[in-house]
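On to chain A.
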Amino acid sequence: MISTGAFPYLLGLSAFLFTIGAAGVLIRRNPIVVLMCIELMLNAGNIALIAYGRFLNSVEGQIFAFMVIVVAAAEVVVGLALVTAIFRLGRELDVDDLSEMSE
Partner candidate 1 sequence: MNVPWLTLVIVIPVGAALLLQVVPRNLTAAVKGVTLLATAAVAVIVGVLVAMLPHTVGSDQPLTFHYEETHAWIPGIGASYHLGLDGLSAWLLALNAGVFLLGALAVSRRSTERLRFYCTLLLLTEAATAGVLLAADLLLFYLFWEGMLVPLYFLLSNYGGEKRGPATLKFILYTVAGSLLMLLSIIWLYVNSGARSFDLETLITSSGPAQAVIVIPGIHVPTFTPQELVFIGFALAFAIKLPLVPFHTWLPDLYEACPPAALVFFAGIVSKLGAYGFIRFGLTLFPEPVNHFKWFLAGVAVLSIIYGALMALSERDIKRIVAYASISHLGFVALGIFSLTQNGVNGSIIQMINHGIIISALFLIVGFIEARTGTRDRRQIAGLERRMPWLYAFFLVATLAALGMPGMNGFVGEFTIMLGAFQLNWVYAVLAGGGVVLACWYMLRLHQGLMHGPPAALVERVRDIRMGEGLLLAPLAALMIFLGVYPRPVGDLARPAVTQYVARATGTPVLPAVYS
Partner candidate 2 sequence: MTALIAVVMALAAISAIGVVLSPQTIYSALSLVVTVTMISVLFLLLNAQFLFAVQLIIYAGAVMVLFVFIIALLNPEAEDRPALDYRAMIGLAAVAAVTILVFVTARNGITYGSGGFRGQQVGAASNPYHTFAFGADAVNAAGNVQTVAGQLFTTYLLPFEITSLLLLVAAIGAVYLTRRTKEAA
C-alpha cells in the first residue's frame, strides 16, 4: 500500500487543506461556505490523524477521526439550522453583516 515515503506528502496535503480551509473562513462571507471551509479544516485534521495512525500502527488515529466526523456532523446540523432560521427571519446571508449589534 502506501509506503512511509508518502508520509510527507500526506502531511503536506493535510496542511494544505487545513490552511486553505482557514483562509476560506477568513475570506469568504457566505456562512454556508464558511461552514464548508470549517469542514475542510476538520478533514485536514483527519488526514493527519489517519496518516500518523497508519505509520504508528495505532488505532487511536482512526478512532479519533471517527469521533471528529461525528462532531463535524453535529456542528453542521446546528449550523445549518441556524442558517435556515436566520433566512426565515428574512436576512441576507453574509458573515460581515452579522454584526447588527456592533455599533
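Criterion applied: all candidates are chains of the complex that A comes from, given by their letters.
In this section, a residue touches a chain if its C-beta (ideal position, glycine included) is under 8 Å from a C-beta of that chain, and two chains touch if they have at least 3 such contacts; residues count from 1.
Predicted model, so just to flag it, every value in this text is computed and none were measured.
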- Message: My understanding is that every option belongs to the complex but just one is in contact with chain A. Which one, out of 1 or 2?
- Response: 2
- Message: Quick check on the complex: what are the chain A residues that touch candidate 2?
- Response: 1-2, 4, 6-21, 23-24, 26-30, 32-33, 35-37, 39-40, 43, 46-47, 50-63, 65-67, 69-78, 80-85, 87, 93-94
